[in-house]
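A single protein chain has been omitted from the complex, and every remaining protein chain is retained in its original position.
Chains: A, B and C, in written order; residue numbering restarts at 1 for each.
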Amino acid sequence: MAEILGLAEAVAELVHDGDCVALEGFTHLIPFAAGHEVIRQARRDLTVARLTPDLISDQLIGMGCVARLVFSWGGNPGVGSLHRFRDAVEHGWPAPLALEEHSHAGLTNRYVAGASGLPFAVLRAYAGTDLARLSGQVAEVTCPFTGERLAAVPALNPDVAIVHAQRADGEGNVQLWGISGVQKEAVLAARRSLVTVEEVVDELTPRPGALVLPGWAVTAVAVAPGGAYPSYAAGYYDRDNAFYQEWDLVSKARETFLAWMREHVLEPSAVA
Amino acid sequence: MAEILGLAEAVAELVHDGDCVALEGFTHLIPFAAGHEVIRQARRDLTVARLTPDLISDQLIGMGCVARLVFSWGGNPGVGSLHRFRDAVEHGWPAPLALEEHSHAGLTNRYVAGASGLPFAVLRAYAGTDLARLSGQVAEVTCPFTGERLAAVPALNPDVAIVHAQRADGEGNVQLWGISGVQKEAVLAARRSLVTVEEVVDELTPRPGALVLPGWAVTAVAVAPGGAYPSYAAGYYDRDNAFYQEWDLVSKARETFLAWMREHVLEPSAVA
Amino acid sequence: MSVASELEFTTSEVMTVVASRELRDGMTCFVGIGLPSTAANLARLHHAPRLVLVYESGTIGAKPRRLPLSIGDGELAETADAVVGVPEIFNYWLQGGHIDVGMLGAAQIDRLANLNSTVIGSYDSPRVRLPGAGGAPEIAGSSRSVIVVMRQSRRSFVERLDFVTSVGFGEGPGDRARLGLRGRGPVLVVTDLGLLRPDPETCELVLTHVHPGVSPEQVREATGWDLRVADDLETTAAPTAAELKILRSLEATKGADG
Partner (left out) sequence: MSVASELEFTTSEVMTVVASRELRDGMTCFVGIGLPSTAANLARLHHAPRLVLVYESGTIGAKPRRLPLSIGDGELAETADAVVGVPEIFNYWLQGGHIDVGMLGAAQIDRLANLNSTVIGSYDSPRVRLPGAGGAPEIAGSSRSVIVVMRQSRRSFVERLDFVTSVGFGEGPGDRARLGLRGRGPVLVVTDLGLLRPDPETCELVLTHVHPGVSPEQVREATGWDLRVADDLETTAAPTAAELKILRSLEATKGADG
């Protein structure tokens, strides 16, 4: 049964310096509130795994929490570049950022292998690309039946997975609907997991398109209303597209970025 | 877009002598009506693939339609033996039955590989068992990252998959809820697919726990109300447990079996 | 509550009750149909309200109000916390390492707790063709621990299996690791006569308990190999009135329609 904790307490307990932290949420249900708490607690030397590093990753990188990024697409969706990510890669600010780069299918299948208790996954990918040559993260396997050669990627088993969902019940059973990305795989592949939710309810009434993560498969649940903002939580609030466009300006320069983080994340009480 | 056909027409078009036919439905939504139509049309030399060959498989085998069975558990669930299956294996009646035998996990992953466009799947299975030695259907692969040795099974891509679902709309989009087994994988792995449904409705209103197979991924839909009886269709009718128990008696002897099939399947008009 | 030994009960009941006692609150249990399902539901209703029942049909956290006849009865889906596909149940939940205990039956068992549920006789021309593996090999491989429940006789407890469907301890100590099986294997065999547990060093099954009224000689007599008996052989506590009451009311609901 998942423990129901306060967000600060949950992050303090589950996320440690040097951990591999998967933060998942594919455009929808991005765990911003939890990411901000990681920044406030000044975690260092993290390996952050995320298919689509976007604003929350930009913030974690810019605040110096991340030593290594495991990812497949790092941009501001529909807007453009991630300036803090680029600054780290192109200029090593605030610290050098090591990259472990995949395609979506490759990284997705790394989580699938991790969730499946397998050391690797097989897929049709990487052949002919320079992605295959970047690291020791892609190998070739031969089908024992047909002789075909396919790509293999190693399982990804994060120390901790952090995801956001709509709601949980008192036992920590989590209900999540809408676009669900790789959240289930990340949670099941990870050694520990934290699910932030919009609310805790007495009973999880069944809903179309909802998946349920049993409380016994989750380490901790923390209530964080609006915890996916400025991304969205279907049934609760919409994506703040204007914020994404505005972030392009805020994040362009180191100074405006730091000022924004100070005002909105580090000293959130100041802004009510 | 799936064609909406009559059941007899659909079976005539999609199921040919010598085909590999996947009939799936894990206790729930077993495609009895379609199986009976295959029997009426006297298909021969079929390879039938099914995780849990039960009464419908017993009937197909006893009526001489099946040359080869690809399966992982062949019994009358909660009741006992499948007498026609046993008679075929133990005494070659009405014809010898070749077996291609797996565990559930093994056969499931054969469908998964088939649906995924991969030639094989990897799993932790078979090691130390005699199942691995039965056929050329299990091999060993070595993880290129850890050196671990795991089992590999070849993809299963049936000529045709037959499943039953609750309903479809006019475009052949199929909606299925409750226990869903490996039906999606079987349909996506197969070259052709036939989905029988309880009814065709104007619009598929979303339902908790429902999956949708888009009409363009299905070859044909046929309306067959009660088409899963004596198994069940959640939301439509319950499993007829008494029938399963009665089948034990009906099927024990060749004569009573043949008489029953004649009366209830071959000449169904006689029983209204 | 009555004193247990004064109650009458069947051998099937004692097997079910004793098996159910091994299932503790909060565990996750991969449940096969028949006696394992009955035992798991008895445990849930008697002493382990948060026991998580996982059926291979994809129902996770099922809380059936009546005993299912099959592993895919509608009752299981309706009362489950989550219903997932069969690929997910085997790949993510079982192989992924989320199952504490798997309960298995079989037609034959050997002294190293390997199981046969495939054929009696030779594979190619069997005397009895059994249903086959189902989920058993991977339940035996990937659950953290395994409990086997089966009736004991010279035909079922054999020197040599006709077919190895599921691995207990293979050919002996170290074999599970060598084969890549991640769970620790069978920790207990519950029969209608008593309980057997693997010797920590040799992995060989040893009779550790007899049921009330059963002698160790009777159990050795019903075993196809030279069965070792523990020095400190104990007698299982007989089913209590509460256990039998719940069990019997459960049995009365078996396969009933909603």
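We take it that a residue touches a chain if its C-beta (ideal position, glycine included) is under 8 Å from a C-beta of that chain, and two chains touch if they have at least 3 such contacts.
Nothing here was measured: the structure is a model prediction, and the numbers come from that model.
Peer 1: Of the chains you can see, which ones touch the chain that is left out?
Peer 2: Hidden chain contacts in the full assembly come out as A, B.
Peer 1: Of A:74, A:158, A:172 or A:214, which residue touches the hidden chain?
Peer 2: A:74
Peer 1: Just one of A:2, A:38, A:51 or A:163 touches the chain that is missing; which is it?
Peer 2: For the chain that is not drawn, the touching residue is A:51.
Peer 1: Given the contact definition stated above, which residue among A:12, A:67 or A:89 touches the chain not shown here?
Peer 2: A:89
Peer 1: Pick out which of A:32, A:232 or A:247 touches the chain that's been left out of the picture.
Peer 2: A:232
Peer 1: May I ask which residue of B:217, B:250 or B:266 touches the chain that does not appear here?
Peer 2: In the full complex, the listed residue that touches the missing chain is B:217.
Peer 1: Would you write out the residues of subunit A that touch the absent chain, in ascending order?
Peer 2: Residues of subunit A in contact with the hidden chain: 26-28, 51-52, 71-75, 77-79, 81-82, 85-86, 89-90, 101-105, 108-109, 111-112, 123-131, 134, 148-150, 178-182, 184-185, 209, 232, 234, 238-239, 241, 244.
Peer 1: Identify the residues of subunit B touching the omitted chain, counting contacts across the whole complex.
Peer 2: Output for subunit B: 1, 115-118, 173, 184-185, 188, 211-214, 216-217.
Basically, only the chains that are shown with their structure count from here on.
Peer 1: Where the centre means the average of the CA atoms, what chain is farthest from subunit B?
Peer 2: So the chain farthest away from subunit B turns out to be A.
Peer 1: For subunit B versus subunit C, what separation do you get between their C-alpha means, in angstrom?
Peer 2: 28
Peer 1: What positions in subunit A touch 2 or more of the other chains?
Peer 2: Within subunit A, residues 117-118 contact more than one other chain.
Peer 1: For subunit C, write out the residues touching at least two other chains, lowest number first.
Peer 2: Residues 91, 95, 142, 182 of subunit C touch two or more partner chains.
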